[in-house]
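All protein chains but one are shown in place.
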Amino acid sequence: MDRTAPATSLQKIVIPYPRVSLADVLGNAVLALVGVAFALPLLWMIFASLDKNAGWRIRLPNLTLENFGSIVTAQGLQPFVNSFYLAAVTTVVATALALLAAYPLSRRYVPGKRSVTLLILFASGLPVTMMLVPIYQMYATLHWLDSRFTTSLFLAATALPFAIWLLMNYISAVPLELEEAAGIEGAGTLRTLFSVVMPLILPGLCVTAVYNFITAWGAFIVPLVLDSTPEDQPGTVAIYQFLGAHGMIQFGQLSAFSLLFSLPVVVLYLLIGRSFQGGFAFGGGVRG
Amino acid sequence: MAEVRFEHVYKLFGAHAAVEDLSLDIADGEFLVLLGPSGCGKTTSLRMLAGLERPTYGRIEIGGRTVNALPPKARDVAMVFQSYALFPHKTVRGNLAFGLKVRHTPRPQIRQLVEEVASMLGLSRLLEKRPAQLSGGERQRVALGRALLRRPQVFLLDEPLSNLDAALRAQMRAELIRLHSSVNATIVYVTHDQAEAMTMATRIAVMCKGHLSQVDTPQEIYDHPSDLFVACFVGLPKMNIVRGRLTNAQDEPVVELLGMRVKPDPHRLRTPGPESRNEILVGIRPEDVLPVPDNAPGVTARVELVEPLGSETLVTSRIADDTTLVARFPARSPVVRGEAIRLGLNTQHLHLFDPITDKSLLRKVSQPGKTLRPETVAV
Partner (left out) sequence: MAAGDERKRAEDHPTFEPSSAALLSLPAAFLVFLFAGPILYALYLGFTNLQLIGPHAQSWWFTGLANPRRLLHDSIFFHSIGLTLIFVIASGIIGQTLFGLILALLMRRALAPIRLSVGMIVVAAWVVPEVTAAFIWYAFSQAGGTLGIVLGMLQTNFLFSAPMTTVCIANLWRGTAFCMLVFSAALRNLPNEVLEAADVEGASRLQCLFSVTLPLLGPTIVTNLLLVTILNLSDFTLIYTMTQGGPGTSTMTLPIYIYQEAFTYYELGYGTTISLVLILIGAILSLLFVRRVGAQQ
């Protein structure tokens, strides 16, 4: 038979549970340890940048801001400007072209669409930096060497396949009916792309653009090979030069420089990180 | 096999109470169905029994043991999930054998037990297939088999038939009933389908918004619903609810409804609360609304909808004060839309409810079988 408790006596029976198990404690401890181990190198860089006499070893710094001060001179800032130039041009070119390519590929009828799509994915997996010799040769013949602009063009070309792939996925999420409605209203392909599709994939577009920016910001071997004028050096090459310099390496200054150099990328990742994490769900493939 | 007890169990998610003060005893060998609409707390209660959720307050006992602090694997229960939850990477055999392998049962014994259960459920041909290659009904039987192999104290089933088509559902219902009697297990079964509950349960526990409304045998639930919710939820088509009044005439209670007067059994009647001012709600099941000749006590109504089901005809009609009544007419009744008909009531099966608390105003009688014996008095 059922027992209905009388409304007046609301007994609340509380039964305690075993709070933690050994496995949980161990797991958290190991994780924390790993976290500390991973943080150590970053901490070193931060401390060294603030340290008056930074050395190789990690230690609490003799606090100072001179290291940062020494960067904010004309020569100190030039690599940042160059990196920004490269990254900006690459991003604009790559994202725009990717959009132009991704739209027909994911919507319109293109002969062999499926193979082209897979080909694009295939291309993004190629060891692109190994095309450097032929591209160097091509650029040399065209007198395109030693220019930030032409370097960005090549960076954009290497970023293009993956950017197309990313945007294709975002575009396919837009319902086809919206474009068909626009078509009935008389909009042409280009107009549909810019007035209907683009606003709807704006978040995806931003993610792609930021991804391109981050990748181009960290570009090393391409600018190293294609542009040897010292004034054009991006931050990556600058850091490398400092390391290879004979004589005393100013760890403090270099750390400050590296820290500042890493900052834009870290900030950008914080902004798009959440949406990009969704993209890590392969389900067995890339952004399926 | 074991008995199950919920004692003042609450489950709170933040401020929201999914289950509120659930107290329920389930006897050994019972087939108890937790019935209710979505969000009523039935699945949460089942999961608390399984150990997949922890009660915020209250005690849960299986076989006399308090199991609150025990993880699912220590409770000796088996569960069939709504989605069947088969291991997609294992074969049918692997799925069935999982529980035994985990308990380090010797391999020859596993083989024998698996083949026994497989033949009992008609799965022998499918043993080497993977879940993706099976139909819905086959997957369901594998899930059932996995549970059976464990020989647990309690079987928990979470809407196992809801993903099957109608024909298969009816077939599986029969199989489950047969299984229950042959295995003599304690089964706790969750569903929102009142037909399933009525046909399979030894007792039904109707839940609404986290509360237990009523626990009783199917027939009792149907004949004597304890509140408006149970009355309307069980029984298809839904019970008709009309407004009425409870008055005293010559010291005897009289129910007035639809222009008729009925005398309820005074021994069973509860007085409505002071707020209701003699207004009550009266429930009449469609099978208790009958066509009557023009001179018999009843109401005149205009037919709005005729739904011939083949075995009977459902007639929806509207009476003068805008109330609609659904009635079960015999098959092939020559009723047409727009026609004026006269409807009478089988006053033996009237249900009376307090309009404020929704509770039934008729106490359950201690001897089963006694019903109302009112007199109808023509107005």
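Labels for the chains are A and B, by order of writing; each one numbers its residues from 1.
Convention: a residue touches a chain if its C-beta (ideal position, glycine included) is under 8 Å from a C-beta of that chain, and two chains touch if they have at least 3 such contacts.
Source: prediction; values computed, not measured.
The residue from B:L86, B:I221, B:V262 or B:L345 that touches the chain not shown here is B:L86.
Although one chain is not shown, part of subunit B still touches it, namely residues 50-52, 71-73, 77-79, 81-83, 85-90, 98-99, 102-103, 146, 150. Although one chain is not displayed, its contacts with subunit A can still be listed: residues 23-24, 27-28, 30-32, 34-35, 38-42, 44-45, 48, 55-58, 97-98, 100-101, 103-105, 107-111, 113, 118, 121-123, 125-138, 153-154, 156-158, 160-161, 164, 172, 175-176, 188-190, 193, 214, 217-218, 220-221, 225, 235-236, 239-240, 243-244, 251, 254, 258, 261-262, 265-266, 269, 273, 277-278, 280-286, 288.
What we mean here is this: only the chains that are shown with their structure count from here on.
Per-chain CA centroids place subunit A at a distance of 56 Å from subunit B.
Note for the complex: subunit B touches subunit A at residues 7-8, 10, 21, 23-25, 54-55, 57-59, 66, 68-69, 205, 212, 215.
Taken in their complex, subunit A has these residues touching subunit B: 1-5, 10-18.
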